[in-house]
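Pasting in a structure now, in structure tokens, and then I'll have a few things to ask.
A single protein chain has been omitted from the complex, and every remaining protein chain is retained in its original position.
This part shows chain A:
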């Protein structure tokens, strides 16, 4: 019978085939394009914005979970380094961003009630940072 640690190790090894990297990128670009286009529409439906945000997060997650063409132990090590850096930076971002927002909105500009700091901001930041660091580490290996 598998012990709890073995199960967790199996889950942590979950990855999608390499072909999903391109699919995830296409999903992200399409959704990003639609989001930009919606900015020019006056009555942007809120439900659509929410769906697109979730779709973008799913697309980014697919990209981070996709294997490389040659997935060896060094690539796995670099991927985990990128996850670690992204996690630390996302925590720092979520601590610093509200303070920066507060300062900008209350001292530099006029006080605003629209200081929204959403889960989307943190998660998209974290996933983008992971992808970015992973690519940088891969190129400099």
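Brief remarks on what is shown
We adopt the following convention: a residue touches a chain if its C-beta (ideal position, glycine included) is under 8 Å from a C-beta of that chain, and two chains touch if they have at least 3 such contacts; residues count from 1.
The rule is simple: contacts and distances are computed from a predicted model.
Not shown: a single chain whose UniProt protein name, out of "Electron transfer flavoprotein small subunit", "Helix-turn-helix domain-containing protein", "SsuA/THI5-like domain-containing protein" or "Xylose ABC transporter ATP-binding protein", is "Helix-turn-helix domain-containing protein". Of the listed residues A:8, A:29 or A:74, the one in contact with the hidden chain in the full complex is A:74. For chain A, the residues in touch with the chain missing from this view are 70, 72-75, 77, 141.
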